[in-house]
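Of the protein chains in this complex, one is absent; all others appear in place.
For reference, chains read A, B and C in written order, and residue numbers begin at 1 within each chain.
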Amino acid sequence: MNLNDEQRREIYENLLFARRFEETVLEAYESGGVPELPHLSIGQEAVGVGATYALSEDDWIAPSLRTRAPILMRVPLKEVTAGMYGTVSGPSEGRTTQHHMGSTEHGILGTTGMVGSHLNAAVGAGLSSRQLGDDRVSAVFFGDGATTRGEFHTALNYAAVEDLPVVFIIENNGWTEETPIEQVTAVEEDLIEFAGHDLPSSVVDGQDADEVLAATSEAVDRAREGNGPTLLEMKTYRYRPHAEVIQERRDEAEIKRWKQRDPVKIYRDRLLDDGVVDEAWLEDLDASLREEIEASFEFAQNDPAPPEETMYHVYKDVEVDRDGGVVR
Amino acid sequence: MNLNDEQRREIYENLLFARRFEETVLEAYESGGVPELPHLSIGQEAVGVGATYALSEDDWIAPSLRTRAPILMRVPLKEVTAGMYGTVSGPSEGRTTQHHMGSTEHGILGTTGMVGSHLNAAVGAGLSSRQLGDDRVSAVFFGDGATTRGEFHTALNYAAVEDLPVVFIIENNGWTEETPIEQVTAVEEDLIEFAGHDLPSSVVDGQDADEVLAATSEAVDRAREGNGPTLLEMKTYRYRPHAEVIQERRDEAEIKRWKQRDPVKIYRDRLLDDGVVDEAWLEDLDASLREEIEASFEFAQNDPAPPEETMYHVYKDVEVDRDGGVVR
Amino acid sequence: MSEHTVRESINRALAEELERDERVFLYGEDVGDYGGLYQVTDGLQDRFGEERVFDTPLSETTLGGTAVGAALTGTRPVVEIMFGDFMAIIADQITNFAAKMYFNYGDGTGVPMVVRTTYGAGDQFGLHHSQSPIGWFQNVPGIKIVAPSTPHDYKGLLKASIRDDDPVIFLENKLRYEDEGEVPDGEYTVPLCRSERKRKGEDVTVVAIGGMVDVAMEAAERLEADGVDAEVIDPRTVVPLDKEPIFDSVRKTHRLVIVHEAATFGGFGGEIAAEVAEEALFYLDAPIERVGAPFTPVPFAENLEEAYLPDEEDVIEAVQNTLGR
Partner (left out) sequence: MSEHTVRESINRALAEELERDERVFLYGEDVGDYGGLYQVTDGLQDRFGEERVFDTPLSETTLGGTAVGAALTGTRPVVEIMFGDFMAIIADQITNFAAKMYFNYGDGTGVPMVVRTTYGAGDQFGLHHSQSPIGWFQNVPGIKIVAPSTPHDYKGLLKASIRDDDPVIFLENKLRYEDEGEVPDGEYTVPLCRSERKRKGEDVTVVAIGGMVDVAMEAAERLEADGVDAEVIDPRTVVPLDKEPIFDSVRKTHRLVIVHEAATFGGFGGEIAAEVAEEALFYLDAPIERVGAPFTPVPFAENLEEAYLPDEEDVIEAVQNTLGR
């Protein structure tokens, strides 16, 4: 994929957008509180941005809890922010958080809070694609921890056996909640070793959006041409603890080392070096993103709470009362 | 493991014993019927016999539905046969079949009818061994089909990460119930490829009890020395359909080809060649095994049905009535 | 009308829906070439091709998980889970995923998947191939559980299930595949979430589920000879429940017997009894009777399994109890 300057600027915009958004979430959480407990992806933005950029708009994305960028790239911001506040304008009108939101319009597969259970669902989207002959690719994001679940094996195997158009993207940030991944995975070096399956795989620098984009594009092409799934391991890192309630217990040196390869900075420096942007453009962008983000928080904070009926939205094809009785 | 003549004869005895036993089951099923639907392992005897022979008596065995030989080697025959008839002398007094029987005395891990769910249980036996420091190894047998379940990945990973004393033995007979295994597994050639895990593995000729024994012995030694699990893939074949109700749909030529490498015949010929046994000994053995087996069927057919109380055996530590009420 | 078995009815329902809607596809262990362990999908791969009817790895989590994903993305998967006991393996996919996505989406996206599975004791298949999994999912909002009782209903309810936009667990009693009954020759469906009165009566209401409907009907025949006029109600869909017809019937007969195959304790009969004890308590002239299995796994030995499984005698006795005889 050869990028023109506009595209490169767009990628940077998305990186910075995700960064600024989550920084604002953190501030809001630390000052007044945010109803949805933040599980921030700060530090990992290049994975979601680069990979999403490699997909067509109507390809399916199955994000993990940690995959914020694709959501922000596809879903109107006010909706996402409202989703964190549980107000009526959120993606499910306050019924659920935005973490695991689903949207058919935006090509986001709804997910559960069970880390890794969505891998097979993403393979199911691949099945749909084959049944309908519509060439849609499905990209599923998941953490290193999720590779230790049975779904990793079963989903990879089925996608590979059936040559389904699925791209498996490990966001390897080195940690489950509080356990270092090498402590619980029997691999020598990389998590892709885990997959004995007969499918192409590679390790990618997850801090470099261009690398992510290149690797994902290749995988997407392969999938769209009917040549089956690919497994990509993106090496990345989260700057914050698993969730904001959780005590940090990782090495400060480790965190510091990773911050030296910050995905936003890497991209900005490259664009500056290549003369694609200048400082003024960067400042303008930052200001306008901050403004948009602020506005979304203001919107969400003033958005009304959902009426009680909102939660009686359980069956699509029959009316059921709150006691499980069919309304005739 | 260097075998003396007596040991070699013993191995042959066990091979023939398993063979004759299951032939008798088949006859009984085809004439009068046997309450437990037979899932015969005829053709696969060398795997169970060779592997069990490599274990100490107090090592744990976690058999699959198809693993008949280890049961026959460890559990009194009358008990096994009664188990098929559901009579009081069976391993659970008629509550359950003998297929998934458990016995602490005989070191057999009870199993469920869910193919592959016992892999993690066998790893749990490895945990016990570590906790108790008792050096017991746990050997788990499972079919090729079971390698497509999530338990295959999760159990191998955990055993390897914790260096637990577990030997994983795939009885690869090439078929699940009615689906050829290569159709549903994304490997190039062998199922051991499936395990990207960092643990030793090898492919073994499952029709040759000596090969099975050698490979398993090595794995058992490794486990007992604290060097963790091993994965062995035994190439084998069942002569009968998955279960006796099921229509055969495999190629006749395929069945024929495998019968040319019959595990009982291979071993007999070798013993004859080496002068370890002669025809007379073989005939005597056959006659005495047949007699013993016949006697067990006669026993089982005359063994009484269990009294109704037998099934109210659900909780060990509290008396509960048939309606789930605690008896005070 | 013509006579068909339950097996034929299901097979025809699948064929008709595969024919009607190209978004429908059918997959599971050995359902393709072999036609399924119980031969329910026999001939369908030949007719519709390997892309519409196909075998899978031996992984129920893949079946459950991919079905949810497929249903969320525009197709209508029909999955076969060989034995209902294996529903425990996909409890996560059912409970946390399929049942909750309509709630989790804001745009009306549904989860039009059907999980067909077998259930029930009586063939000496033992504790792991004989269970009735209704109890495991009866407390899960968002799932529909359908348990038909006649060839007619099997066909019509399966077609309706496939067309339904909610996830459906479709329960097939493995002792009933050979049962025969009248089935219309033309196209029809039977609506989900509607119970049916299978027999009109005045003296006692018997609510029976799935394979137990026949047992209840035969008990009712024998009771008639004894001068007892039993009404038999078949909920057909148990979750969510069409309650009013049950209340109405109890208000008329003043007696209630509930029959299902799973253990009584903690089973779905408790829900029905509780509903009536809340809504129609003072209409009851006798304590509610539940007929079900004892609180044990399904035993293997023939005599034990017979003692375990509820039968006509048990229903008759329960009815007599409500009549104070």
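Everything that follows uses one rule, which is that contacts are C-beta pairs under 8 Å (C-beta built on N, C-alpha and C of every residue); 3 or more make two chains touch, one makes a residue touch a chain.
On a predicted model such as this, the values are computed, not experimentally measured, just so you know.
A.B. asks: Taking the entire complex into account, which one of B:Glu22, B:Glu45 or B:Glu151 touches the absent chain?
C.D. replies: Checking each option in B:Glu22, B:Glu45 or B:Glu151, the one touching the absent chain turns out to be B:Glu151.
A.B. asks: Using the document's definition of touch, tell me which of B:Ile11, B:Leu55, B:Leu119 or B:Leu199 contacts the absent chain.
C.D. replies: Considering all chains, including the one not shown, the answer is B:Leu119.
A.B. asks: Out of A:Arg149, A:Arg222, A:Arg268 or A:Lys316, point to the residue that touches the absent chain in the complete complex.
C.D. replies: A:Arg149
A.B. asks: Out of A:Glu36, A:Asp190, A:Asp205 or A:Asp286, which is the one that touches the chain we can't see?
C.D. replies: Answering carefully, the residue with contact to the hidden chain is A:Glu36.
A.B. asks: Of the residues B:Asn2, B:Ser31, B:Thr104 or B:Gln260, I need the one that contacts the missing chain.
C.D. replies: Only one of B:Asn2, B:Ser31, B:Thr104 or B:Gln260 touches the chain omitted from view, namely B:Thr104.
A.B. asks: What is the set of subunit A residues that contact the non-displayed chain in the whole complex?
C.D. replies: 35-37, 86-87, 94-97, 99-100, 112-117, 145-146, 148-150, 176-179, 183-185, 246-247, 249, 305-306, 308, 310-314, 320-325
A.B. asks: For subunit C, which positions touch the chain that isn't shown here?
C.D. replies: On the side of subunit C, residues 85-86, 88-89, 91-92, 94-96, 99-100, 103-104, 127-128, 134-142, 239-241, 262-263, 265-271, 273-279, 281-282, 284, 286-290, 295-297 touch the unshown chain.
A.B. asks: Touching the absent chain: which residues on subunit B qualify?
C.D. replies: 60, 62, 90-93, 95-96, 100-105, 109-110, 112-114, 117-132, 134, 136, 138, 150-151, 154-155, 157-158, 161, 311, 313-318, 320, 324-326, 328
Everything that follows uses one rule, which is that only the chains that are shown with their structure count from here on.
A.B. asks: Go ahead and name the chain pair joined by the largest number of contacting C-beta pairs.
C.D. replies: After tallying contacts for each pair, the winner is A-C.
A.B. asks: Using mean CA coordinates as chain centres, what's the subunit A-subunit B distance in Å?
C.D. replies: That gives a centre separation of 45 Å.
A.B. asks: Per the centroid of Cα atoms for each chain, what is the distance between subunit A and subunit C, given in Å?
C.D. replies: 39
A.B. asks: Of all residues in subunit A, which are in touch with two or more distinct other chains?
C.D. replies: Each of 150-151, 154, 157, 161 in subunit A touches at least two other chains.
A.B. asks: Of all the residues in subunit C, which ones touch at least 2 other chains?
C.D. replies: Subunit C, residues with two or more chain partners: 56-57, 59, 61-62.
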